[in-house]
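All protein chains of the complex are present and in place, except for one that has been dropped.
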Amino acid sequence: MLTCAAFLTKYAPGPIRVEPLAHFPVVRDLVTEVTDFVDKLKHVKPWVVREEDKPLEEGEFKQTPAELSDFKSYTMCINCMLCYSACPVYGLEPGFAGPAALALAQRYNLDNRDEGNDERMARLSNDEGIWSCTMVGECSEACPKDVDPAGAIQRYKLAGAAEWWKSFITRKGK
Amino acid sequence: MKKSNDAFWWTLFGGGGALTAMFVPALLFLFTIATPLGWVEGPSYANIAWLLMHPLTRIVAFGLISLSFFHWAHRFRFTLYDGLQLKHLFELIAVICYGGAIAGSLVAAYVLL
Partner (left out) sequence: MESKTGYALHHPKWQRDAKPIFWWVKRWVYIGFIFRELTSVAVAYSAILMIILYRSVQSGPEAYAQMLECLSHPVMLVINVLALGAVLYHSITWFNLSPKAMVVRLGDWRVPDLMIAGGNYAGWFLISAVIAAAYILG
């Protein structure tokens, strides 16, 4: 859990074990090297991707509360990386994109303003993306903000599978 | 990063998982525990032969058996990767798991269809 949000009295009488964030290389003492996560985050393009930017004259994008609620929990990610330390797959395979990166990819995929689904799918539908996840579920348990990355990844797998079958059928149809 | 065909295996895994979760507990319980222990009287040979030999049953049963094998293959493959950390043998493991599932399905097809 987040040390900034944990009350020692809750864990009394202890003992308490303080360790650096698991699954990240340790620089010194409790400081870990998190460049890997940052790179993965950049890799999933966590911004609104559009074919063409909407001109200012057309006004703002409209989004209903229902549309927002679809991906709202994924916006809550604070990049604390607790999910990475909880995920055994990430610990075993540092190439895995990881829960937060995939949840944030979903956050933009499900955003109705975004058009980057295909791009992200091409980057993430492989052995180091969504398909390495074995749905252990610990990421969602560890998340202090209830982002539920496990659910995000499951939905992504469904979308990825649908996408695969669609391209398979259209390829065969040619 | 090469395009992966994992989506295909995952679909089979999911379908197999759902079907087995729904059908297998009841079937296993009735055939292998309730009947041998005498808790229920199983159907007569004539009835069960009729039911199992019906073409529709055979197709459904073949689907269930085959998907069960593919469910096992995909799940076991990743368990070997993560549980025993055999990722460096991934080609061999994939061939054994999916090959086993295909072999099992062929056997099922031979017996059932």
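Each chain carries a letter (A and B) given by its place in the written order, and its residues are counted from 1.
Assume a residue touches a chain if its C-beta (ideal position, glycine included) is under 8 Å from a C-beta of that chain, and two chains touch if they have at least 3 such contacts.
Quantities reported herein were computed from a predicted structural model and do not represent experimental measurements.
Touching the left-out chain: which of B:28, B:59 or B:92?
B:28
What residue numbers in chain B mark contact with the hidden partner chain?
Per the touch rule, chain B residues meeting the hidden chain are 14, 16-18, 20-33, 35-37, 40-45, 47-49, 51-53, 61, 64-66, 68-69, 71-72, 75-76, 78-79, 83-85, 104, 107-108, 111-112.
What residue numbers in chain A mark contact with the hidden partner chain?
Touch set of chain A with respect to the missing chain: 23-28, 33, 35-36, 64, 66, 69-70, 88, 91-92, 94, 134-138, 141, 148, 150-151, 154-155, 157-158.
Everything that follows uses one rule, which is that only the chains that are shown with their structure count from here on.
Going by the contact rule at the top, pick out the chain A residues touching chain B in the complex.
88-89, 92-93, 122-123, 125-129, 131, 134, 157, 160-161, 163-165, 168
Tell me, which parts of chain B touch chain A in their complex?
Interface residues on the chain B side: 1-8, 10-11, 14, 78-79, 81-82, 85, 87.
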